[in-house]
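One protein chain is absent from this view; the other protein chains keep their places.
This part shows subunit A:
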Amino acid sequence: MASALRSAAHYLQLYGRLLGAQVRSQATYRGALVLDALGTLLITAAEFGALALVLPRFGGLGGWTLGEICLLYGLAELSFVLMDLLFGGFDAPNLSAHVRVGSFSTFLLRPVPLVVQVFGSDFALRRVARIGLAAAIFAYGVTHTAHAWTLGDAALLAGCVLGLICFFGGLFVVGGTLTFWTVDSVEAMNVLTYGGRTLISYPMGIYGEWLRKTFTYLIPAAFLSYFPVLHLLGRPLPDGLPPAAAFLSPLVGPAVLALAFAFWRVGLRRYQGTGT
């Protein structure tokens, strides 16, 4: 037990060092970094701003106010950005670049666990600014909904963030693992990751029946933020699901991540390098 804790602390320290090296290198061109962070921030700000700008003309979106939508949008965005910081190394374009040029084979030679290295291989400092924006949108949602917040609600929302980080992290791991089979064209995963993020940013009742059911029962995204938010706003869950379904986020997310890492191990056994 003590030795397990010691090695965990050791890996954490290694991970910290890998991040530190990247932070230092990215901070070299400070002006470029600031501009890059602003640009990254502006993409999200523009996307959200476009919706916020047109809502007054329409009054609402499928019966949801701006504050209520901010809860969904903020949850999705905050979790996705945090996940991107943590799991960026597994994102298919990054990992496939490592596989293609052969640096992934170098990972295997180093006396550091592979997963720690991949986790520490793509930490984009410019994304940090987006956390602030996402948190602000989320905070607007919390303060502009007619709801008396309790400690239990806060725990439920924290569980959502945790579940979503695991869920999207799992999708990144699956996408990264696919690059062991095919170096190109894993863009199909973008539909699930970036598409999934966009999908759960809006009330899922606005989508067609088949789309909503696919992202509820086949890909369990609805359990992670839509159902909990419905519950908090005092709205019934669709398909006659019991209220308990709103509390499954901290279970569903890690389950997806565990499955993804199982797939990762299968892929690793298959990995042979590109001969570079």
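The rule is short, and it goes like this: contacts are C-beta pairs under 8 Å (C-beta built on N, C-alpha and C of every residue); 3 or more make two chains touch, one makes a residue touch a chain; residues count from 1.
What we mean here is this: contacts and distances are computed from a predicted model.
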"ABC transporter permease", "Phosphate-binding protein", "Dihydroxyacetone kinase subunit DhaK" or "Acetolactate synthase" - which is the UniProt name of the missing chain: "ABC transporter permease"
Per the touch definition above, residue among A:Tyr15, A:Tyr202, A:Tyr226 or A:Trp264 touching the missing chain: A:Tyr202
Selected from A:Leu14, A:Leu33 or A:Val112 as touching the chain missing from the view: A:Leu33
Residue of A:Val191, A:Ala244 or A:Ala262 in touch with the missing chain, whole complex considered: A:Val191
Candidates A:Ala27, A:Val54 or A:Ala155 - the one touching the absent chain: A:Val54
Subunit A residues touching the omitted chain (full complex): 29, 31-40, 42-43, 45-47, 49-51, 53-58, 61-62, 126, 184-185, 187-188, 190-191, 195, 198-199, 202-203, 206-208, 211
